[in-house]
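Each remark here refers to the structure printed beneath this line.
Missing here: one protein chain of the complex. Every other protein chain is in place.
For clarity, chains are labelled A and B in written order, and residue numbers in each chain start from 1.
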Amino acid sequence: MEVIALLTDFGTEDYYVGSVKGVILSINPNARLTDITHDIPPQDIEAGAFTLFASHSTFPAQTIFLAVVDPGVGSARRPIVVQAEDYFFVGPDNGLFSYLYGTTHQSFHVTNEKYFRHPVAPTFHGRDVFGPIAGYLSKERKPSVFGPAIEDEVRLPPLSLTRMADHVWHGRIIHIDHFGNCITNISREALNERREAGARLTVKQKTITSFKNFFTEDDGDQELFAVWGSAGFLEIAALKRSAAEILKAKRGDLVTLEVE
Amino acid sequence: MEVIALLTDFGTEDYYVGSVKGVILSINPNARLTDITHDIPPQDIEAGAFTLFASHSTFPAQTIFLAVVDPGVGSARRPIVVQAEDYFFVGPDNGLFSYLYGTTHQSFHVTNEKYFRHPVAPTFHGRDVFGPIAGYLSKERKPSVFGPAIEDEVRLPPLSLTRMADHVWHGRIIHIDHFGNCITNISREALNERREAGARLTVKQKTITSFKNFFTEDDGDQELFAVWGSAGFLEIAALKRSAAEILKAKRGDLVTLEVE
Partner (left out) sequence: MEVIALLTDFGTEDYYVGSVKGVILSINPNARLTDITHDIPPQDIEAGAFTLFASHSTFPAQTIFLAVVDPGVGSARRPIVVQAEDYFFVGPDNGLFSYLYGTTHQSFHVTNEKYFRHPVAPTFHGRDVFGPIAGYLSKERKPSVFGPAIEDEVRLPPLSLTRMADHVWHGRIIHIDHFGNCITNISREALNERREAGARLTVKQKTITSFKNFFTEDDGDQELFAVWGSAGFLEIAALKRSAAEILKAKRGDLVTLEVE
């Protein structure tokens, strides 16, 4: 089995996704193409990084993730292959794989152009560079054939809180999902179960003190509440409504956490 | 061949669909994942039930349908496996499978937690409960291993008309499709071909008396017309326009049927 999981900001209405799939199947007819999403907001590297981070670990070992959110397509930014955990990641070196870099990962700068589709269109490396690399990688999992190892990958700022005072942290909304839940960067490490009792979140001048285990758990009439999300982060949610709409929140908005 | 067909309200922009696919492929690398849709309106059980009902019967026997529209995720509502016709259905017991229950179906309450992905996130049973069940079910089709048989599944009201007078029925719009066609709950049983001649539909104060066999059939200058849809129900349509927009109709709107 050679699973290749696709994550892009291509949208689904153009010929882009089809072209990439065709290229891969032409190189490796046994590849099993699986769509994670093609609806990352255009050129939003951070959203792509988060989505890849939150979804990858359910996939079988040896899965190849082809991730293309690539505002610098055609420029000198490097195409890379990353081996991390039990997986492979193929895409541009622009921070997209930031949250996957651990102590034992290895990255390779793809310089060997014999693995590209020629002529390479400077506006579509998904089809002519990254798709072919993923296809060849799925046939023989040796990332070193593509080019030299590197250690200076581009990295996004980490997903951690900023301590402002003794009991006060600043975080932010890192993702707003399809249901309007606002996913913050507050993790269990930052806020353990014990301290939840007296904790208080402030977002866009609204204060949230209700912590639930699941969405429909009864907790009086609170319009907004917090719930631990499935990616390991605290989410701000509303019952059968969009919390993001109530808050008029957008990704990046400040979240203040106070504990007792 | 182990086809698993997916239907959810997860949308396509988050990590949710990818996570579910990864889990299934990790359990059964031979599963053939097929997307029906992930664009059921958020938490709209009735829309999910209709879509599943209208699409399932084209699939090969033994197909497993993984259907997750689950506003009560994390609460006490039961995860179930249903065996009906020649198919299996996995999802929450909230009415989603209502239109598939016949005289010979069997349902099982999934209580055996060894088939879950642990720890189970109370907000994402698609990944941690239903996905794994579908994966294991695809390896060995014995739904009884998951838990006890049940007979009291939650059911939506049936898709039938209400008789108001001798020649008058009340129905409703049960789905508005991508093209703006308004699918009603008027079936061939309720309105046979003979009676169509003098029939009259009233929706949102507009009266429709034109019955066509296909969209571009010539029938004078009627703005709106009725046509038998591919799911076996009468649809209200407009030529190369959205009937829903013309009518400002939404799902649930009353449709009055009068025959002579």
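The rule is simple: a contact is a pair of C-beta atoms (placed from the backbone, for glycine too) under 8 Å apart; a residue touches a chain by one contact, two chains touch by 3 or more.
Every value quoted in this text rests on a predicted model; they were computed, and no experiment measured them.
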item	value
Among A:78, A:127, A:175 or A:212, residue touching the chain not depicted	A:127
Contact residue for the chain not shown (choose from B:58, B:104 or B:205)	B:58
Where the unshown chain meets chain B, residue by residue	1, 3, 5, 7, 12, 32, 34-40, 50-52, 54-60, 63, 175, 177-179, 213-217, 227-231, 235, 240
Missing-chain contacts mapped onto chain A	10-23, 25-26, 29-30, 33, 35, 42-43, 71-75, 117, 121-124, 127-128
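Here, only the chains that are shown with their structure count from here on.
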item	value
Rounded Å distance, chain A centre to chain B centre (Cα mean)	31
